[in-house]
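What you see is the complex with one protein chain gone and the rest in place.
Which chain is which? They are A and B, in the order written, and residues in each are numbered from 1.
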Amino acid sequence: MTYQTEPLTVNVGPQHPSTHGVFRMGLTLDGEVIQEAEPVFGYLHRGMEKLAESLTYTQNIVLTDRMDYLASMTSNHAYVITVEKLAGVEVPERAEYIRVIMSELMRIASHLMAVGFMLNDMGAFMTPLLYMFREREKILDLFEMVCGQRLTYNYMRIGGLSHDLPEEFVPALQKLIDSLPGFIDEYDQLLARNEILLARTKNIGILSRDSAINNSVAGPVLRGSGVRWDIRKADPYSVYDRFSFDVPIGSVGDIYDRYRVRVEEMRESTSIIRQAVKELPAGEIQTATVKNLRPEAGDTYGHIEGPKGELGFYLVSNHSTQPYRLHVRAPCLINLTVLRELLIGAKIADAMVIFGSIDVCMGEVDR
Amino acid sequence: MTKPASTKEIADSLEHKCPGAVVELSDKDIVVKTKSLLAVVAYLKNTPGLDFDYLNWMTAVDYTDHFLVTYNLTSLKNNISLVLKTRCDNRENPTVPSLVELWKGANLQEREIYDLMGIRFENHPNLKRIFLWEDFEGHPLRKDFIS
Partner (left out) sequence: MGIDKIDNPDIFPGPKQEKTESADIELVRKTCIEPTTDPDDWIEEDIRRNILVTTVDSLVNWSRRASLWPVTFGLACCAFEMIATASSRFDISRFGMEVFRPSPRQADLLIVSGTLTWKMAPALKRIYEQMAEPKWVIAMGSCAISGGIFHRAYGVVPGVNLMVPVDVYIPGCPPRPESLLNGIQKLYEKIQKQSISKNDKASLDKGNS
């Protein structure tokens, strides 16, 4: 018996419990298999690149916080090292070490979110997410101790930092990083051999090595596909060349590999923080910078390894107090180039898990 | 350490392959003619020794009388990076060839430049606005945009 079918169109978003922010997908389905997927962005486009042209260099740090709001410290870090490169400003040693500690803490918090939300979308409804939030709250307490904010820190300045560490910070940090590896082990043990997790993530959403490089993806998505490329090793910034750490990579490029890469990176981050705290020098935290910084005319590009990929800023200056052009190399937007390729041929139940494994923050996609 | 590629050497080898392509040369970047962009970029990608297999990012800057479309290419194997620029003088209808055939990662970035700057990319498979809606008038990131 023959029967005819017609493709069904389903609109996912922009208001949807599983999307990581305001993201919309138009899916064309043939039964359960996705035939065509059209991602639509722009629901959070706030015009940051245009706004940055009317604010001074220091005021733009506030805008960078709100781009990737789950990893504000690393966005601040990327921006200030670009401006320091453009203007030729030196940073004291203590400030560099503290920046590394903050960036790595932020990386752990962001990966906790990424893994927690991916598992939430997979159906482990709230349990892993609330466990992740518990640990994340401890990290946010540390950040609040230093700069008073829980989410958008505005902590780094051009030439250093805004506040020094209070006395109670280092003991509290020691206590946290002594307990974190135990927590990551407990979490891993709970999930890594779980049948349902393995069935839903192994050999699904496979991104081959060549495709990953051709699509310009970066971060855990690239490393999950087997490319050992990490800006902290390839082009070290701050004082990362003084620490010893590994760069975990995957082999197959499926969702499970990306999940594993994130968990291992959390472990490596605790090791970096431990080394940094041991070597933390005394000293000042801010060089005396000129008020109303006016860099020389020219352009430059500065980049860091953010939790979601290579985050970079391209700044063009025309010798005034405001940048002539600020462009953000947003890893989340560029990583989304592979989404269509990964979704076509997949089942609809896998669509959300694939999207979660790419780990997107819409504030950075749309800016 | 990612070294910036030696622009002088690359420009010299480009003279043999695509004569007349390089318009300006400095320590940090190479400016090429828009007409020869595809040939230059294919040469940079496929030549052993250069192997620029990773398109890091691309953007456009509005210099009131012309546009400069900037590309950053990285070679993961050799750990070198290169900044390539191409100049677009036509203000009403700027057009630049699209690099989507060579690097699929250029897809969304070219749509973003089209949306915010108004530069069209020839042979792009799906050139339409990405952040703003279809009836939006104007291209916001241009210097003469009034909201």
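The working rule: a contact is a pair of C-beta atoms (placed from the backbone, for glycine too) under 8 Å apart; a residue touches a chain by one contact, two chains touch by 3 or more.
None of the values given here were measured: they were computed from a predicted structure.
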| item | value |
| --- | --- |
| Of A:66, A:267 or A:294, the one touching the omitted chain in the full complex | A:66 |
| Of B:5, B:50, B:68 or B:100, the residue in touch with the unshown chain | B:100 |
| Chain B residues touching the omitted chain (full complex) | 100, 104, 107, 125-126, 128, 131-136, 140, 145, 147 |
| Absent chain, residues of chain A that touch it | 9, 11, 14-17, 21-22, 26-28, 36, 38, 40, 42-48, 50-51, 54, 62-63, 66, 69-70, 129-130, 133-134, 137, 150-152, 340-341, 344, 362-363 |
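Convention: only the chains that are shown with their structure count from here on.
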| item | value |
| --- | --- |
| Separation of mean Cα positions, chain B and chain A [Å, integer] | 26 |
| Interface residues, chain B side, partner chain A - complex | 1-2, 53-57, 59, 61-62, 70, 72, 76, 79, 83, 103-109, 112, 116, 129-133, 140-141, 145 |
| For the chain A and chain B complex, residues of the former touching the latter | 41-42, 45, 47, 49-50, 211, 213-217, 227, 229, 234-236, 299, 301, 310, 312, 314, 316, 324-325, 327, 329, 333-334, 336-337, 341, 366 |
